[in-house]
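All protein chains of the complex are present and in place, except for one that has been dropped.
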Amino acid sequence: MTIAPLVRRVVSLPLLWLLAGFLGTTLIRFAPGFAVDERELDARLTADSVASIRQERAHQTNPVAYYLSFTGGLLSGDLGVSRTLGRPVRELLRDRIPVTARLAGWGLLGAWGVALAAALAPVAWPGYGLRTVTSLAGGLILSIPAAVVALIFLHGNWPREAAAAVVLFPRLHNYCSRTIDHVQALPHVLLARAKGARPVSVLLRHILAPALPQLIALAGVSLSMALGVCIPLEVLCDVPGIGQLAWQSAMGRDLPVLVSLTLLTAAVTMTANLAADLTLFALGKRT
Amino acid sequence: MRTRSLCPPPWRNRAGDSLMNSLLHLRISAGYTGRPAVLDGLDLSIERGEILALVGQSGSGKSSLALAALKLLGYKGGWVRGEVWFEGVDLMKLSERDMRCYRGRRISLVLQSPASSLNPWLKLGTQFREAWVAHRPEEASLWRCHAEEALEWVDLPADFLNRRPGQVSLGQAQRVLIAMAILHKPALLIADEPTSALDVITQAGILQLFARLNQQLKTAILYISHDLLSVASLAHRVAILEQGKVVDSGGVDEIFLYPAHPFTRRLIAALPNISWADSLGGLMKGLRVVDSEATMENGPAFAVKDPFAVKDPTVTASRPDLDSTIGIL
Amino acid sequence: MIRQFLLVAALALPVAGEGGGTLRLCLRSEPRSLHPLEAAEESSETVRYLTAGVLVRINRQTQRAEPELARSWKITDGGRRITFQLREGIQFSDGSPFGAQDVVYTFAELASDELRSPAADAFRTAPGRVSAKALSEASVTILLPAPVAGLERLFDAVAILPRAGRSLDRSVLGPFRISQHQPGSFILLERNPHYWKKDSSGRKLPYLDAVRLDIQQNREIEMLRFRRGEIHMINKLDPELFERLAAEEPGSAFNAGPSMEPEQMWFNQANGSPLPEYKRAWFGSRNFRNAISHSIRRQDLARIAFLGRAAAAAGPVSEANQYWFNRQLKPRQHDPKLAKRLLVSDGFRWQGSKLVDRGGHPVQFSIITNSGNKTRAKMAALIQQDLGEIGIDVRITPLDFPSLIERISRTFQYDACLLGLVNVDLDPNGQMNVWLSSSGNHQWNPNQKSPATAWEAEIDHLMRSQAATLDPERRKKHFDKVQRIVWEQEPFLYLVYKNALAAAAPSLRNFKPVAMFPQGFWNADQIVVSSTVAQSRR
Partner (left out) sequence: MSLAQRIAWLLIAVIVTAAALASWIVPASYDRQFRDEIQAPPSKAHPLGTDELGRDRLSRLLHGTQVSLLLAPAAAFLATLLAALAGTLAGWRGGWLDHALESVCDLTMSLPWMFLLLTVRAALPLDVAPMTSVAITFFLLGALGWAGPARVVRAGARALRDSDYMLMARAQGYRGWRLPVWHLLPGLRPVLTAQFWTSVPLFILAEANLSLLGLGVVEPMPSWGGLLKEMESLPAIGRNPWILAPAVVLLMTLASLYVLMGAKEEEA
């Protein structure tokens, strides 16, 4: 890989990011129920009040105008005010990002640990049917709804991070195990074993290291996966994080929050993928 | 970390074992789960200091045999049953941990594809070091010295240790692999089609190298190939593998000039006709063994034990025009 | 055993010097606003109920207005003016005195144009402003632009604020004040040390040291936490969870009888709806609506969807509303013969087993309902089969709430809607906007310029007249009539009233759940969490 495309990507990233925000705004704006507020159904309110509640959302109906003013505010660090929670979006994010980061971070760490272990185990101890066991376990967990996993962990009073790890594990395991199987079939692994190299060394140096590029690419994708998993987990377990906020705002069509979250997701996704590519580039240069 | 002393001295004979006299005696069946056996009651032995060529069609189980001897077939999703006697020990009964003491130390392996047999992520030096430390952890610091010595054996300069696999040519890579294989001066070197990926000139160099190792280090070599020409020039003995069994075996001359088994005959007949057989004979004759270091360097490309240290006169008689062929060569 | 113990415990109060413990329960959503005048939905209203002092409190058990911060009141000027005599010697939680100026300030705030909340709107019955005037330090008079029947009840929702310049968070008059708020996670209320009420033995209320409100949406988890002893009380328990609890811990399951919240279904009769003419004709026909109503097995809805924890409904007011319930109306019975007769009289007929209308259009319509509500989904499926039996093809479409609201209030692209209504006000005036044909909350045909039908015109008239008179008897008569018209015409098909179900830990004393908001903790100032029992549970 040459450096030119990477440079181009880094340069175009902010534009792409802004585009993501705009597309998000448009999607949300044209979703049904955008302009409604649950309070409208409250029969205790007078017609004037309902009219004024309706009015509140009127200025957000033109997506272009709204997005322009939003990005204008963005420059000064102002993300607007949540229309369902009535608090500045910046405050909401500040409170909630660390919560989700912890959940997703530990979840990813755990999931990666288990997925790698499950992918490496059949390689280290071939012939015990471990591969069947791990892929069945992966399949089993994959077919349990994330909500059910969350509930199981709640019933057991086990940490939510572990639930995140369990939900993420099968999604990572499949790729991990495929990549590692692929690498372990390469002659150099066989030769390393024939040299009498210690199993740990075989696993780390001869299998894991060459599999690194694919694993890093997956790591980039896994970050956005983790964000996706956080939504059901946080909603069910009532973790006051980004995922819960996303769900609540989606239900309330809370445009300022949702656009901010779209931008946040886009930033995470894009930087993760870019970081993966940059790492690959750096590694590629070494070999 | 385990120390070496925990490994049983593998070369100690166990008295009373009929199979202990051979360096390696295989009596195995092997295969891959869910498919018919690849090796089926195979019986093969190799003596100390001998070069045994194993010949067979592709798919006849040659490579499986190489892996089975090292008990590595499991890593390829295969199984082995039977006995693998090496220096009086049945390797099949050893634990994976004990087995590791043999791999690379007493039995080494060289594979067909030098390019992919080296871990592209590690410097050659690192890979040498690993090979050394795996068996001599107590002398870890001496790895460089031994690696350089091994490289010298294969005519490569010491600065190769600083290179990465991507920075060496195919032939050089194969030499590196061989150097790594002889690092511990093993009793047996299994070479699974080591030259098939190389050009003719490089091939010749590698074969020459094998011959020299055999002679000077007294390393027995199990040379697996379907390249009859190289087999003829290198091996002392040939075993023919067909459908998982050794169907024919004997000295090189016996097999090539008087193939007995129908399959062997077919194999030989498949060689490009008379001219091929002629050149084969010529080759065998011409490349008389050159023993001295001097000839190694200046002499012909092949260094082979003379297959024509003949007992049977008919052999020469039936090939009257051999001398002229030598001229051509 | 537990039950017996509870009976004893109910009488037991904390020994002097011993705290009443921390009551823990769950809110089902983050409160939209903690400003007591802005409270509009259940979570905010819960916080308001627990923290705010009001002039008049509706006793949740007797459903009568009782003096609270006001010692007494007098309504004059034909219902336009109310004059309160305030209790004296009351302090805010920060120790500052409460007086007439605080009430005046509160009503000045309430009259602010920006404020859009049910509490404020209740006073905006006519153009003009509410004005409050202090007559003395302990007496206030409040003048409304127009007479309001049952005026005193409105003050149950008006939290008295401390006069300008004092912290809203710290100065409250209710039994508790907010001590910690972790958005999205919990609200911790602590005991108001200056709360004015005392129990009969002269001990200061509330008994509880604190109330912790955890924000918890998921009902299963709420139940789980209850079983673990992490929370002490669940209000509005789902029938399924109630059954489970009743089976396993009968002493913890409480059924306060039918609630005030009906489940109802209505057909789209909106003027601006894009429905085809023939569908308008069906939905506009009383016979059609009655026929549908007679085809639904309300008993099955109660028995299956609510596991028996509901009662068939006849009208907009449930028997839980002691005064306004119209006892003469009975829920419509499942009567397919009558239903068929009604349909035939409207020109419907059967082709095979399928019902078609006069023009040959097969009778098929969709029912929209909000998604994610299991009980309602079950009701919909039951209705689907019931109507299938008389040859009507019903499609069920669950929609997320905003989409649903958009359809029923903006685009009118729907046939029928199944929804539950929250009724917090006992008084019919609270339902005014539902019944006036000109109102936006007149769901089946909102915002009419003039009443579309004679019976809607009559409802309009009756509702206005009941609001115009102060005589409770006459009001009751008018509203009974409204209920009868609604029963006859069925613009809303009332289906069931679910029971007010609750769970309470054995460690709770003085727990007396009612059907009316806030069900389990209406007497929060008297509830005690017994630490001994709580420990033994753990």
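As written, the chain order gives the labels A, B and C, with residue 1 at the start of each chain.
In this text, a residue touches a chain if its C-beta (ideal position, glycine included) is under 8 Å from a C-beta of that chain, and two chains touch if they have at least 3 such contacts.
What you see is a predicted model; the values in this text were computed from it and never measured.
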item	value
Touch with the omitted chain, as defined above, among A:31, A:74 or A:162	A:31
Chain not shown: contacting residue from A:14, A:72 or A:139	A:139
Chain not shown: contacting residue from A:147, A:209 or A:275	A:147
For subunit A, residues in touch with the removed chain	5, 8-9, 12, 16, 19-20, 23-24, 27-28, 30-33, 131-132, 135-136, 139-140, 142-148, 151-152, 155, 171, 174-175, 178, 213-214, 217-218, 221, 224-225, 232, 246, 250, 258, 261-262, 265-266, 268-270, 273
Residues of subunit C in contact with the chain not shown	220, 240, 244, 300, 303-304, 364-366, 368, 371-372, 377-378, 380-382, 384-385, 395-400, 403, 406, 413-415
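The rule we apply is simple: only the chains that are shown with their structure count from here on.
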item	value
Chain whose Cα centroid lies at the greatest distance from that of subunit A	B
Most centrally placed chain, judged by C-alpha centres	A
Separation of mean Cα positions, subunit B and subunit A [Å, integer]	52
Per-residue multi-chain contacts in subunit A, two or more chains	none
Junction residues of subunit C, two or more chains touched	none
Residues of subunit A that touch subunit B when the two form their complex	123, 126-127, 184-199, 201, 205-206, 209-210, 212, 287
Footprint of subunit C on subunit A - complex, ascending	31-50, 52-53, 84-87, 92, 95-96, 151, 154-155, 157, 235-238, 240, 244-245, 248, 251-253
Contacting residues of subunit B [partner subunit A, same complex]	67, 70, 72, 74-77, 79, 96, 100-105, 108-109, 111-113, 116-122, 126-127, 130-131, 134-135, 164, 166, 177, 180
